[in-house]
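A single protein chain has been removed from this complex, and every other one stays in its place.
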Amino acid sequence: MTATKAPIEPPSQQRTVRRPGDRLFSGAAKGSGIFILLVLAGVAAFLISEALPALTAPSEEIPGGEGLASYVGPLILGTLLGAVIALLVATPLAVGIALYVTYYAPRRIAAGMGYVIDLLAAIPSVVYGFWGIAVLAPQLVPFHQWLTDTLGFLPFFAGPASTSGRTMLTVGIVLGVMILPIISAISREVFSQAPALHREAALALGATRWEMIRMAVLPYGKSGVIAGAMLGLGRALGETMAVAIILSGGAGATLNVISNSNPSTIASNIALSFPEATGLDVNTLIASGLALFLITLVVNMLARWIVNRRADFSGAN
Amino acid sequence: MKLSTRSRAVVLSTALASTLTLAACGAANESEGSSGGGSGSSAAELSGELVGVGATSQQSAMEAWQAGFEGEYPDVQFSYAPEGSGAGREQFVNGSADFAGSDAALDEEELTAAAERCGGGEVFELPNYISPIAVAFNLEGVDELNLSPATIAGIFSNTITTWNDPAIAAENPDATLPDTAITAVHRADDSGTTENFTDYLFQAAGDVWTSEPDGEWPLPGGESAQGTSGVIEVVTNTPGAITYADASRAGELGVAAVAVGGEFVAPSAEAAAAVVENSPAVEGRGEYDFAIEVNRLTEESGEYPIVLVSYHIGCIEYDDQAKADNVKAFMSYVISEDGQATASENAGNAEISDTLREQAQGAVDAITAAA
């Protein structure tokens, strides 16, 4: 075929022959992608234009009277603390769950078990909030006391331990539970796609199940786990209602995660203060939203850099 | 048997659509409500829209007012969006709400803008929702305490840290006070309740409490929780905790009586209404603007100074006859004895006194449409 056509036109032109349907479809696909970029640009423009008065205002007019940085600073710290605890709680658990469902659970019930964990994603965040304040926080009070008794020399557990349990630690645990299904679903997907040939080869060489997983599954699935963790992190950073309800916040910057004075998080502070805010207060809140936006941007750049150090596995590239 | 993808899609979407139509046959209570509303009033021929936006504190009272108002005027589409006082004032001023519910009166700047929104005419501000704020605590075996403003300020600024502190003991010689640590719980959200409470502490105990009144808790740190429900939940679960919240929500918690003049007054609807009635009006306001400065330093017996006053803010003159009629009808209902009683039953707020009612009636009667 190529032999007969080659003399008439170069092969590169032949590949670019496109039908109207093709042009329309690819145009629509590309258009949607560009549309998303426009929406995001719109959101960014909205954030910047609304935040501008707060960015340019004299520092004594910002709530707290000490300037934007000292208002937003503790909030950024609180947001990061909560999200990091959530990741520390959720990632090992999620990888464990994903491994259990893909390689340990009895075949017949494995799919059902994955579905059960996915149920955690279906629970609205308001419910997480009220479960956290009414059920989990009181249960964790002795744990807080134990932490400050045994590990009190670390700045994180310096105490005094909260008597209500509504601390950054509790919030981190609840956020961890909330992002568990996201990380475990994506990890499960990539683990189950690990090449069967590699796995069987490992087993045939006499590897135990764990050695097979360590050698054939985990290296393959690492980038997927990181991608899932980053998606989960995005959710944890931006979570509003659950944090607003559970956290005893509003204090200045501190690393102590078990006392009753915690820095609030950006998203929950917006939810708590926005309804009664007027004038410059609104601009300040939106400026903190802009800060969250930038944090997400940086976190994603970081994640992308980590993931891109490995080539993507894909059927389509 | 072998369906094409398209016909499968058609089958599925028809199934989905028919489920939706089946569901969309109207709420059972609504059809009955509009036909058999049975209002005695002959002037019940209003229609159109009435939109209020504002304070969440009024939400439960507003539910009662709305239900009563809709009973009388079933054809008016009424809505109240509890987006917050700030949102309420802003949306009233920019014209997207017909009236606002707000925990604070308009400030000078907003007042100018509001006058402009009302076609250069007058603005009404009616203190229609009055709620006593209780200092509530959870202390085993103690149901009542007497506290002076300075002691309350000491507790909430963490200078008094145990229940058997001499300051508390001196005011309560008969109570057996344990040496439990005090956990002072404040609101995490920006709220009118916090603003009124800190205003009280600032005025009545200025030497202990030096922070300016603010809707956001001015001191750093300490236990905080979201909304009235949140603080009540935390105090109920934490022995030795104390907070400030709408008196109607204190439930089983102990409630403090506050020093007024020479005696101690417990929060009650009557005591709250009394202090509002005797509070001075904000100076330099319009004829129908009844913004008040609550008299926190009252020495009258039977007056309780920690109250939240929430306003209804609207225009005396609207561009549109229907709008004016609707606002007028709604406000008349709100300030009527019937309206105040149903709200009080549902929300536990204090009913306004007759003096306040007369004063408000004057403003409501004046509402008209621009010629």
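Letters A and B mark the chains in the order given here, with residues in each chain numbered from 1 onward.
Methods note: a contact is a pair of C-beta atoms (placed from the backbone, for glycine too) under 8 Å apart; a residue touches a chain by one contact, two chains touch by 3 or more.
What we mean here is this: contacts and distances are computed from a predicted model.
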{"item": "Protein name as given in UniProt for the chain not displayed, \"Succinate dehydrogenase flavoprotein subunit\", \"3-oxoacyl-[acyl-carrier-protein] reductase\", \"Multicomponent Na+:H+ antiporter subunit B\" or \"Phosphate transport system permease protein PstA\"", "value": "\"Phosphate transport system permease protein PstA\""}
{"item": "Of A:A121, A:A201 or A:L280, the residue in touch with the unshown chain", "value": "A:A121"}
{"item": "Residue among A:A28, A:L55, A:A69 or A:L154 touching the omitted chain", "value": "A:A28"}
{"item": "Full-complex contact with the absent chain, from B:E140, B:D320 or B:E345", "value": "B:E345"}
{"item": "Options B:E70, B:D165, B:D214 or B:E270, residue touching the unrepresented chain", "value": "B:E70"}
{"item": "Missing-partner contacts on subunit A, residue numbers", "value": "19, 21-22, 24-26, 28-37, 39-40, 42-43, 46-47, 50, 92-93, 95-97, 99-101, 104-105, 113, 115-128, 130-131, 134-136, 139, 142-143, 177, 180, 182, 184-186, 189, 193, 208-211, 213, 230-231, 234-235, 237-238, 240-241, 266-267, 270-271, 274, 286, 289, 292-293, 295-297, 299-301, 303-304, 312, 314-317"}
{"item": "On subunit B, residues whose C-beta touches the chain left out of the figure", "value": "5, 8, 12, 20, 23-24, 26-30, 33, 49, 51, 53, 56, 59-60, 63-64, 66-67, 70-71, 77, 79, 81-83, 87, 91, 94-97, 226-230, 248-249, 251, 342, 345-348"}
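Definition applied: only the chains that are shown with their structure count from here on.
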{"item": "Centre distance in Å when subunit A and subunit B are each reduced to the mean of their C-alpha atoms", "value": "37"}
{"item": "List of subunit B residues in touch with subunit A within their complex", "value": "56, 83-87, 89-90, 103, 181, 183, 188-192, 215-217, 220-226, 230, 233-234, 237-238, 240-241"}
{"item": "In the complex, subunit A residues that touch subunit B", "value": "63, 133-134, 138, 162-164, 166, 244-245, 247-252, 260-261, 264, 272-278, 281-282"}
